[in-house]
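Note that this complex is displayed minus one protein chain, with the remaining chains in position.
Chain naming follows the written order as A, B, C and D, and within any one chain the residues start at number 1.
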Amino acid sequence: MNIPIDWAVAGPATILAAGAVIALLVDAFFPRRTWLGSGLPATAALVAAGLELFRLHDDVGQGTFALSLIILAGSLFVVVASNVMNFENAMPPGEYHFLLLSSAAGALLMVSARDLVTLIVSLELLSLPSIALVGLRHGDRRAIRSAWTFFFASVVATAVTLMGISLLYGAAGTLDYEGLSVGLQTTEVPHSVVTVAVLLTIIGLLFKLGAVPFHMWIPDAYLGAPILVAGFLSSVSKAASIGALMIVLEAALPSAYGTWSALVAVVAAASMTIGNVGALRQSNAVGLLAWSSVAQAGFLLAPVAVSGSIGSQAALQYLAAYVLANLVAFAALAVVLRLRGSTDYDELRGLARTDPPTGIPLVLAALTLAGFPPAIIGLVTKYVVIQPVIEADKTWLAVVMAVNVMLGLAYCLRLVAVLFDKPQGEAYVSPSPPFSVRIAKAVVILGALGIVALSAWPALLLSNLP
Amino acid sequence: MSATEILFLVFAVIAVGSAVLAMTSKQLVHSALWLVVTLGAIAGCFVLMTAEFVAWVQVLVYVGSIVVLVIFALMMTRQPAAGPSAEVTGNRWAAAVIGLVAAGGLGATVVAGFEGERIEGQRIGTAGSLGDALFNDWVLAFEVLSLVLLAALIGAIVISRAGSDR
Amino acid sequence: MIVAALAVPFGLGLLLLILRGAVPGRVAAVSGSVAMAASLVLYALVWEGSTGVSGEVDSSWIEPLGARLHLGVTDISWPFLLMTALLGLLCCVWLVAEDTSPALVGLVLIISASALGVFSSLDLLLFFVFFELALIPMWFVIAWWGDPSTSSGSGGDEGRRRAATRFLLFTVTGSALLLVGIVVVAARPLGTLQILDVEDAPLLAAVLIVLGFAVKTPLVPLHTWLPDAHSKAPTVGSVLLAGVFLKLGTYGLILLGARMIPDQFSRIAPYVAVAGVVGIVWSALACYAQDDLKRLIAYSSIGHMGFVALAISTMSDVGLAAAVFGSVAHGLITGMLFFASGSVKDRFGTASMATIGRGLYARTPWLAVAFVFAAIASLGLPGLAGFWGELLSLRAAYEVGDVLSKGSAWTLLGFAVLGIALTTAYFVRAIRLIAQGDPVPHDGDRDLNRREALVMGVLAIGIVALGVAPGLLVGLYEVAG
Amino acid sequence: MPLLYPLVLAAALFGIGVYGVLARRNAVLMLLGVELMLNAVNLNLVAFDAWHGDELHTGQVLTLFTIALAAAEIGLGLAIILTLFRAVRTIDVDKVGAE
Partner (left out) sequence: MKPFGRFPSSRGSAARTSRWVYVAVTAVLAVVVAIWAIPDLGGGYFGYAAAAPGSTPPMPDLSPDLFLFPVSAQIVLLTVGVGLLVQIYSTAYLGHHPRYRSYALIIILFLVAMIAVVGTTNLWVLLVGWEVMGLCSYLLIGHEWETAEARAGAAKAFLMTRIADLGLVIAILVIGQAYGTYDLLGAELAASDGGPRSSTAIGLLVLVAVVGKSAQFPLHTWLPDAMPGPTPITALIHAATMVAAGVYLAARMLPFYRESEVVLVALAVIAGITMLMGALFALVQADLKRALAWSTVSQLALMFSAIAAGDPGAGTDHLLAHGVFKALLFLGCGCIMHAVGSSALSAMGGLRKAMPVTFVSMTIGFGALAGLVPTVGFFTKDSVLAALEHAAQGDAELPAAVGQVLFYTALATTFVTAAYAARLWLTTFFGPDSSSPVEHVEAEAPRAMLLPVVVLAVATFALSVGQPVHLGFGLLSTAVAVFAGGVVVYAWRNRGELDIDAPRLSRELDLDEPYSRWIPAITRSASRLVVAVDRDGVDAYPAGGAAGAQLGSRLLGVLQSRNVQRYATVMAVGVIAIVAAGVIWT
């Protein structure tokens, strides 16, 4: 018996790792502390990894391919939009991009891992650099405190997961997915032990996903992190976690379906409810997105809870729309943060009127997250995730989802209202925004166009994701 | 009961006892030192379970480096005005209950799952055999791990620099 | 043709929103009127007869879900479409004034077009998209152009925004349940999203769909958003809300409930009927104690929708005709009532009857006449449009149908009749309070201007026409004799 | 040797580690609690490896990885703690979060 090492799937990750090191080195020799020195190599690495991924299209599974694509696209978006952040005196660009790419490589490996050992190591590769990224801002107490919170919660979750993995190993004698799925069926170990093992194992992934009750680090981390790192955490990191979770549950633990299905459903319901309720009183756009991402984790988990190929397909499609909208929102907020110094509602008031290129995409993103026309793609993906839940006869979960659609709209609407409100005081006009801001804005608009295009032809997304 | 078993039980008692002390001691540095004892005892257990190489790594990495790091950290973060404030927080009763439940739950689980099984110990985990496994079967994870260590290193550096006011 | 009828107002609406700074309000309103008129004409022309689907458009949209861009006009939707287009047109005409904001015209156009889209959709998902599309524009209409005064409830920006948000959250809760209901209908392997192809669905679907539309209709006890929203909304907002939005609910109940899944709908129809009738009596009593004219009209809408709900729940041919007639008549009459009370509010800055003062007959005669005419139509005087809807509802209840038991149907009939009596009482009270009495002159005493007169005249003609010739509408649903 | 010996020991250590994580005031010692938990895992892994007689030595390999991961975590963690200490002059867990 031999662990089949899937070198093919490691290709893009390898490119990313190499790109990370190159970015770090180029930056070290680059005269100016700007995005350019490390950002360009990072961008190149991501593009190359993407090309490599397409080259491998037939070798990797459809699900993995889609997830990898989402991860790469999300990372690319983050890297390019990072232009707007203040590298001059707050953050070292080389390290920033190195950590970002390392994390992205970890994300890629998580969804291509076919055994729990690789999974846990990749998970750490995703986590540790992102923890460092959260605490990256110089001289910022809030950043370092957030990093501490994130770090500590993360290592505890990892420890618990490892305990689960060790028990699984005990029960099945192996840790690769196929072996597990066979081993758990034939094992003589009692069912309750397998249950404990399975549940402890998925906790690490639920933690990264930010599902209730492992969500508490999310608002702290998002608010303390550099804004696009928060975007990264909410998109790429979540994509990797939900993807890995889907793969683990389906490939390794199908025999324990009865165990995890109900509990994932409960966690999903709790996540969306608590996330939405938590978001209700936020008056900072990032805080809002943080809580909303907890809720979105619930929506992502719901179809996973009922599994089956339709379930994971639905989760993937939802994920794609969510990642796009979320990144557009974060990038737009990054522009606001750069120009105005805060993402509080008071700063956002009237943004859609005074600065439509930033404000309107933000509106579109908020509506997509809420699942509300005219952002039809948000609505369609909500439909898509409710469908398998209904088909699996989990009506109660569907109703909870419906109620949460309402709750989600409540706060998104508040944001939209603020954005369209009459600007207070004199409108801030940025004195000829730097080039980097323009690039970020272009990225935001591009993302918004993506939302519009998907809203006009939802089939574009639905037919092309597996 | 064989000698191995008796020895294992002795190590176990030492490990648990020193772990309790490490987690409750009022003196911070004592805690770290008690932890060293625990880790050492665990290394002994590893040896008794035929995992020689792992035991060596445990001693080298943990006892040799991690604990030293920890002690340094403790020294560096010693607060000048640290009074006789208890080294445990108000959370301790909840912590005790949760810890007991966790231990009890896990204990019950393993008892339910693996009672009566015995370790025969034919395959000794020597450096050679582990090296084979590492570089043949687990090389991908191993490579990833190296990247993790690099990233953690750079992260640690950059975080430390982040704190310094420039 | 349908596509054009939808695209013209949609496009113009978006254009006006984008160019809101560059276009004078009057131009915007006139162009909006033209667009809605075009839409009205197109919808009138598309009709091919009451059998089958007129002007069907069916092209692929979201293949993986089986959702299609499937539009068409059926015998049920046609009256709704014409009424909606007419009300949209009149709203635009109403806005032909110097101080109109082009953005408001744009929003009105989008709201009207969305409603038209709902009535034209033959695909459940498309239906739902249009159903939701109008909500946020309506939120803005209420929250921005609403009444900032403190006369009813909390005032200021906060008050109207709260009312708008309440409206939105209520309806969204409903529509979220509706979405789940749609998913249940379309659930694999047998389901489909094409409304006309749906064979059957679980009871759950019917429950969710009915709940969803019950919020919109609204049925007691899901109605409390309505008076608040109406009392705060601007005139055109109120007109569209009452004339068009509530019809989305009744149309949904007819099409997605009684027509699409009759077997399951019949199992909950009795509850719908009871809710409807309770609403008739309840709202009539509530009206009797209102001081705010717009709240009064809002509550009266609940009562009228109660009749429609009663009619739908009988599930007979007569009930269907009653529901359609009642909805359309209510659209015209309540539209006129809201236009009239909007005129009042424009003049006196409030809709509180105590503040407006007595004797409008003398102070603003034509306005008073318009209001009294609409009120009388609303209380169901035979010979005006409002009567036939109620009458047919009563007839449907009297004939019992297959769903309700005779005893319960006739009990409901009795309460409905009581409701009619109470309706007369509160409208007579309102007329007494503001139209009659010793006139107390007020600075705002100005009679109808030309644009107001035009709008109300058109509606009055419509009301009389439907009242004198109910066959125009019920002819579509001739029962087998 | 009975398999239960190391397993029960691991459970006990895990529980003690949890207690440490949840009860210690000093951030560094909380981290040590995590280390205890990880060591409990390691005990499990090694025990199961020996019990299964795993050809791939999955358990022991993962133990090695865990030790390495622990090192990485401790490295990053101590960096964070030190920076935190410099920023807020305390690593008392009750005081770190409070403004």
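Following the convention adopted for this analysis, a residue touches a chain if its C-beta (ideal position, glycine included) is under 8 Å from a C-beta of that chain, and two chains touch if they have at least 3 such contacts.
Predicted model, so just to flag it, every value in this text is computed and none were measured.
Engineer: If you put the missing chain back into the full complex, which of the shown chains would it touch?
Structural biologist: If we consider the entire complex, the absent chain touches A, B, C, D.
Engineer: Which of these touches the unseen chain: A:145, A:208, A:394 or A:441?
Structural biologist: Going through A:145, A:208, A:394 or A:441 one by one, A:145 is the residue touching the chain not shown.
Engineer: Which of C:282, C:371 or C:415 touches the chain that is not shown?
Structural biologist: Hidden-chain contact among the options goes to C:282.
Engineer: Which listed residue, C:38, C:425 or C:458, touches the chain dropped from view?
Structural biologist: Here the residue in touch with the unshown chain is C:425.
Engineer: If the hidden chain were put back, which of A:25, A:263, A:310 or A:442 would touch it?
Structural biologist: Considering the complete complex, A:263 is the one touching the chain left out.
Engineer: Check each of A:35, A:96, A:217 or A:372 against the chain that is not shown and name the one that touches it.
Structural biologist: Once the missing chain is taken into account, the touching residue is A:217.
Engineer: Taking the full complex into account, what residues of chain B touch the chain not shown?
Structural biologist: Its contact residues with the unshown chain are 89, 91, 94-95, 98, 101-102, 105.
Engineer: In terms of residues, what is the contact footprint of the unshown chain on chain D?
Structural biologist: Touching the chain left out of view, chain D contributes residues 18, 21-22, 30, 93-94, 96-98.
Engineer: Using the document's contact rule, name the residues of chain A that touch the chain not shown here.
Structural biologist: Considering the whole complex, chain A reaches the absent chain at 145, 148-149, 152-153, 156-157, 160, 191-192, 195-196, 198-200, 203, 207, 212-214, 216-217, 219-220, 258-260, 262-263, 266-267, 274, 277-281, 407, 410.
Everything below uses one rule, namely that only the chains that are shown with their structure count from here on.
Engineer: Between chain C and chain D, tell me the centre distance in angstrom, where each centre is the average of that chain's C-alpha atoms.
Structural biologist: 65
Engineer: Could you work out how far the Cα centre of chain A sits from that of chain C, in whole Å?
Structural biologist: 43
Engineer: Just give me the whole-number Å value for how far the CA centre of chain A lies from that of chain B.
Structural biologist: That gives a centre separation of 32 Å.
Engineer: Would you give the residues of chain B that are in contact with at least 2 other chains, written as numbers and ranges?
Structural biologist: 106, 109-110, 114, 137-138, 141, 145, 148, 152, 155-157, 159, 162-163
Engineer: Which stretch or stretches of chain C touch chain A in the complex?
Structural biologist: Interface residues on chain C, with respect to chain A: 60-65, 125, 128-130, 132-133, 135-136, 139-140, 143, 161, 165, 168-169, 172-173, 176-177, 179-180, 182-184, 186-188, 204.
Engineer: In their complex, what parts of chain D are in touch with chain A?
Structural biologist: Touch list, chain D to chain A: 7, 10, 14, 17, 21, 27, 30-31, 34, 37-38, 40-41, 44-45, 47-49, 51-52, 54-56, 58-59, 61-62, 65-66, 69, 72-73, 76-77, 80-81, 83-84, 87-88, 96-97.
Engineer: For chain A, which residues are in contact with chain D within the complex?
Structural biologist: So the residues of chain A in touch with chain D come to 1-3, 117, 120-121, 124, 128, 131-132, 135, 141, 144-145, 147-149, 151-152, 155-156, 158-160, 162-163, 165-167, 169-170, 173-175.
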